[in-house]
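A protein chain is absent from this complex, but the other protein chains hold their places.
When the chains are written out, they are named A and B in that same order, and each has its own residue count from 1.
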Amino acid sequence: MKTKYSSLFTLPYLLWSLIFIIVPMGLVVVFAFTTDSGQFTLDYVSQVGEYTNVLVRSVWLAAIATVICLVIGYPLAFIMSRMPGFQQQTMLMLIMLPMWMNFLLRTYAWMTILEKNGLLNKLLGFIGLGPFDMINTQGAVVLGMVYNYLPFMILPLYSIMTKIDSRTIEAAQDLGANTKNVFLRIVIPMSLPGISTGITMVFVPSVSTFIISRMLGGGGNLLIGDLIDLQFLGNAYNPHLGSAISLVLMVLILLCMSLLNQFNGDEEREGMLL
Amino acid sequence: MKWLSKTYIWVIMLFLYAPIGVLIFFSFNQSKSRSNFTGFTLDWYTRLFHNDLILQSLLNTLIVALVSSVIATVIGTAAAVGLNSMKKWKKSLIMNITYLPIVNPEIVIGVSFMLLFVLAQGLLGRINLGFEFGYGTLILAHVTFNLPYVILNVLPKMRQMDKYVYEAALDLGCPPVKAFFRVVLPEIMPGILSGFLMAFTYSLDDFVISYFVSGASSQTLPITIYSMTRRKVSPEINAISAIIFVVVLLVLLLVNFHGAHKERVSRREGGLA
Partner (left out) sequence: MKRLICLALAVLLLILFAVPAFADESVEVTDESYYTKFQGQNLSISVYNWGEYISDGSDDTVDVNAAFEKLTGIKVLYTTFATNEELYAKIKSGGASYDIIIPSDYMVARMINEELIQPLDFANIPNARFLDEEYLYTDFDPEGAYSVPYTWGTVGIIYNTQYVDEEDTHSWDLLWDERYMGEILMFSNPRDSFAIALKRLGYSMNSTSEEQLRDACESLKDQKPLVQAYVMDEIFDKMEGEEAMIAPYYAGDAIIMADENPNLAFSIPDEGTNRFIDSICIPANAKQKEAAEMYINFLCEPQIAAANIDFIGYSTPNLAAYELLDEDMRQNSIAYPDQTVLQNTEAFVFLPAGISTLMDKLWTEILSNDESYSKWTIPAFLLVGIFFSIAINVRRMVQKKKESLL
């Protein structure tokens, strides 16, 4: 299909991404460094420093949620990948099904479970425990993140593990490797790219969420996302500061991803960022 | 070992489905309480269907999702066709731009769209081309975040395609346009379809970006749900959850059975041959 004009087909797309991807991103940068009257300033960017505790909290909670997702998701993905075909399909569907439901509803569901007079406390009450304060805590926020983004961890892990040939594992076993060694030397190294994709796909939405913290965190546990929302559609209307915070968030995420990509090895990286 | 992994799966499934089950269960609750079940009723469902706000936003959601995913599919497919024959460095540059909306946090995309549209509103307003936030802004934003999914679905199909088939068609005197529609398009159709479906579902479900670009007259369902969660609780929310869950379940089941059926048919044919 190498005709002279075929690259013309990409023109509408290029134009579109110029106007709706590059320009808006540029605007965020411009807004972060200018005042209302259009003068250059570093005020807003340096103001972000005042919210360091919010940034640190967001990264910290997101990191915990990511680690939990990895710990829960890894064994599941492995078990799934060793199942017979039809069961694999069913499992895949079962894991994707909740993802298709609106995440607001899913988070709302946890509100009803974690409440002081909620179901979990009632159940615990039957066996003489509690009641515990579960909602409106940081733990609830982490739980919300894990619940919402767990499938994002499982799916890439699963798809990379289906590519690990069972014969490789059998061969290792035949050569005398024990279970621990099989995992440490074969399964984990071979699934590294899946791990790093999974971590990105859980970490990025977790660190930037603003609904989960509002619904499950009680409004007193602001995260970066809440901070940005407050500057654009909330109490403290200030798009310049909001842009500066968004910029910091973007840089933070790009950096985390580039660090992560270092562990990806030199495999084909066509088009992958950084 | 086997029972261990079985229990493990069950525990995770419980974790994934318990909240949804609870939501659905309480949609049949007579009282408004979220934790005391007082009796069975279908009231909340009838109320839901008499709630204009919800029905209107459902319609809005469908319109936006359909229009934006169709536009994204057309532009994205064209882009993928063009990209396939590009030089390597050019291609990887464009692919990097394509990944931007996927890796960027949703809230940053939403905010950047809001800045763009407010600015455009000011500029265009000056030459009397003013517009409001509404369907237009929603669709523009949705197309943008849908495009990468279409491209990423079509591009692999383009790569797999045997390019000599197209050339053969040309050699046999078929005009390029006709050859494209007759030869190339059918070949990459599965990619286009799955790209379209993915775009459609992402669009249906999107909250964060829509939240920043929707206007007075164009609230989508997720935005309406959000404002419902911030008010007095009404089990209508549970009723919506139940309906969405059932619809999604049906669609997935159909897709799966369809797929399984096709697989079986092809296997049988393979066996016969």
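The definition used in the following text is that a residue touches a chain if its C-beta (ideal position, glycine included) is under 8 Å from a C-beta of that chain, and two chains touch if they have at least 3 such contacts.
Computed from a prediction, not measured in an experiment: that's the story for all the values here.
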Note = From A:11, A:56, A:123 or A:171, the answer for touching the chain not displayed is A:56
Key: Candidates B:2, B:87, B:126 or B:232 - the one touching the absent chain   = B:232
Inquiry  = Tell me which stretches of chain B touch the chain missing from the display.
reply    = 33-35, 47, 49-50, 52-53, 55, 58-59, 62, 114, 117-118, 121-122, 132-134, 137, 193, 197, 213-217, 219, 227, 230-233, 247, 250-251, 254-255, 258
Query = At which residues does chain A meet the chain that is not included here?
reply = 48-57, 115-117, 133, 135-136, 218-222, 226-227, 230, 232-237, 239, 248, 251-252, 255-256, 258-259, 262, 266
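We adopt the following convention: only the chains that are shown with their structure count from here on.
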Task = Going by the contact rule at the top, pick out the chain B residues touching chain A in the complex.
result = 5, 8-9, 12-13, 15-20, 22-23, 26, 34-35, 75-76, 78-79, 81-86, 91-92, 94-101, 103-109, 111-116, 119, 140-141, 143-144, 147, 151, 163, 166-167, 176, 184, 201, 205, 207-208, 211-212, 221-222, 225-226, 229, 237, 240-241, 244-245, 248-249, 252-253, 256, 259-260
Query = What does chain A use to touch chain B in their complex?
reply = 1-3, 6-14, 16-17, 20-25, 27-28, 31, 72, 75-76, 79, 86, 89-91, 93-98, 100-106, 108-113, 115, 117-119, 122, 147, 150, 200, 204-205, 207-211, 215, 225, 228-229, 232-233, 239, 242-243, 246, 249-250, 253-254, 257, 270-273
